[in-house]
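Missing here: one protein chain of the complex. Every other protein chain is in place.
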Amino acid sequence: MEKIVLPEIENFHQLDVYIQNAGYEAAKSAFTQTTNQIIDTVKKSGLRGRGGAAFSAGLKWSFMPKNNDKPKYLCVNGDESEPGSFKDRQILERNPHQLIEGTIIACYAIGAKSAYIYVRGEYHKWIKLLQKALDDAYEKGFVGEKMKETFGTDFSCNIYVHKGAGAYICGEESSLMNSIEGQRGYPRVKPPFPAQNGLWGNPTTINNVETITNIPPIIKKGWEWFSAIGEPKHPGTILFGVSGHVNNPGVFELPSGTLLTDIIYKYAGGVIGGKKIKCVIPGGSSMPPLRGDKLEGVKMDAESLKAVGSAIGTGGIMVMDEDTDLVRVLARIAKFYYHESCGQCTPCREGTGWMLKILNRLVRGEGTSKDLDLLITIAKNIEGNTICALGDAAAWPVKFMIARFREEFEAVVKDEVSLEPKNKVHSMRHTANPIAPVQV
Amino acid sequence: MEFKFSEENLQKIELVLKKYPTKQAAVMPVLYIAQEQNGWISKEVMVETASILEMNEEDVFGVVTFYTMYHKKEMGKYHIQVCTNVSCMLRGGYQIYDAVKEKLGLDNGDVSNDKKFSLEEVECMGSCGTAPMIAVNEDYFENLDKEKALQILDSLN
Partner (left out) sequence: MPKIIIDGKEIEFKPGQTVIQAARENGIEIPHFCWHPSLSVSGNCRLCLVEIEKMPKLVISCSTTATEGMVVQTQSEKVIAARNAVMEFILINHPLDCPICDEAGECKLQDYTYQHSVGESRFTEEKNHKEKRIELGPNVMFDGERCISCSRCIRFCDEIVGEKELTFIKRGDRVTITTFPGKKLENPYSMNVTDICPVGALTNRDFRFKSRVWEMAPTKTICSGCARGCNIDLWTRNNEVLRITPRQNEDVNSFWMCDNGRLNTFKHVNANDRVSGPHLRKEGQLIKCGWDEAYAKTLSELKSFAKDEIAALASSSLTVEDTYLVSKFVRSTLNMKNFDFVRKVVAGSGDAILIREDKATNAKGFELMGVEPGKSASGGGLKFDEIISHIESGRIKALILIEEDLIGWNPAFEKILSKLDFLVTISTNFDASTSFANVVFPASTYAEKNGTWINFQGRIQRIRPAVTTIEMERSLDGMSQSRWDKFGTDFDSWGKAKKNDARPTWKIISGLASAFGTKYKFTMAEEIFNEIAHTNPLFTGLDYDVVGENGVQLKTETVKKKVTI
């Protein structure tokens, strides 16, 4: 089976090996084409973002303004902080040059002279590996001023590695940009979107590391080739990271649309001890979980997962066996989003903490049946009302885990017998007209 | 305590500044350089960083406290980070965390009296496929169990 992102070639991460395998030739061919041609190729290839939202990469590039004197930027998102996701790390380790080459092509296509590859701070080792590859590429004239000569083009760009410092939210595109600018990683209110107002207020495109790494093969082999791989609506291979209760966890590059059960049983070696599966989260911890008894026939691509009420996310598959305490799992997930909420906007700042407090109470056996519905309404009140998608990411696991595994939660709660008085804030007083004009 | 960047680090900062169109953008890498030199980000470090980057001290303070990897106090020589997020938890992350806590006699965020160890329960480190894991300073130790984790602690001097 074809490996696009993680070819099984020994020492492929080394520049000489990469060159021996036609490395940087896609870039060379890209420079013989117009930027429109490249964007068109990427559009037609059907490549969709691998960072979670699965948005068309070519379409995203086409949003970049053409006649604009402002400097343009490319951000490559390697913040990879969603629990259950550990795929970009493999690219940084095993195929950094293809990432660099993809970055060069993307820069050329959108007219960016600078690209920042944002890698999460904890990846010290992988940042060093990427930096080494980048230094080599600079030295050999594949990046920077010298690339003009190397590729015989008048285009050149610089690539910089920016190291994060421990903040999940910086995987959100506008937080990532604020972070590069040296600010607190607060998401920005959108619109304006990055293509209009990104890094330092300039047009910016942001793509995931895996998305960018797919670019050189697409340029090299053509969109027809790529679009024929896997599911037509979400073509190509996907790096599936399997973790949890499986015998052989790890990252598997497989065509989109591969059966979830095949990934778990064929590639990841099946469940430890031959146990049954209780729950699978298919795309990183924020994605709606699937019941173990409903995995049959589930295909791993954006559209198929949508059809079964989940989403592809980052392709991080978390497998939980029949003995797993889902109340504890959900409490742990809630703790993560509570810890990582930036605190900028109200629903997420307050709601994540509230959900965690209730779930911790459930874990301690102090929950009541009313808490379950309360949790769902809190999640719904966060969802869609926040500045960025972290609100949804925090809400979905709670909402869907309780809805789909209600019996697990019912089992740990007591009936409502509390005699404590309600915490009354005030009496209700809706008036047609405000009592007095409210000050600004 | 007074803080000044070493000559060598000032040169590193010069290089870092070339990566960005604004000085402020260099604040994260410069804070890393400072942390490497000083061990943690003290008030004096923030003052010096702000001065070098022509930033408001308040903005530097806001950045330092936003990101978890900047130490707001002096940490141990070995900063032990144990992941307890779901993928690690499913494979015994909490057993490791509890064992480490017990062995070091430390709670989350504590530093041992001899400043040798500090402990942090961390969020997902991207080792889900090699879970459970701990990190000691910048190095990952993966595919662990309780015994292996304790052995690692024993091997640290």
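By written order: A and B. Residues from 1 in each chain.
One rule holds for everything that comes next: a residue touches a chain if its C-beta (ideal position, glycine included) is under 8 Å from a C-beta of that chain, and two chains touch if they have at least 3 such contacts.
Computed from a predicted model, the values in this text were never measured in an experiment.
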item	value
Displayed chains contacted by the hidden chain, counting the whole assembly	A, B
Per the touch definition above, residue among A:Ala22, A:Val189 or A:Ala307 touching the missing chain	A:Val189
Absent chain, residues of subunit B that touch it	43, 46, 56-59, 61-62, 65-66
Sites on subunit A contacted by the missing partner chain, in the whole complex	167, 169, 184, 189, 191, 338-347, 349-354, 357-358, 361, 374, 381, 384-387, 418, 420, 422-431, 434-440
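Simple rule for what comes next: only the chains that are shown with their structure count from here on.
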item	value
Residues of subunit A touching subunit B in the complex	71, 80-86, 88-89, 120-125, 160, 162-168, 179-185, 200, 241-245, 249-251, 281, 285, 316, 318, 320, 324, 328-329, 332-333, 336, 339-340, 342
Interface residues, subunit B side, partner subunit A - complex	19-22, 24-29, 31-32, 53, 55, 59, 62-63, 66-70, 84-87, 89-91, 122-131, 135, 138-140
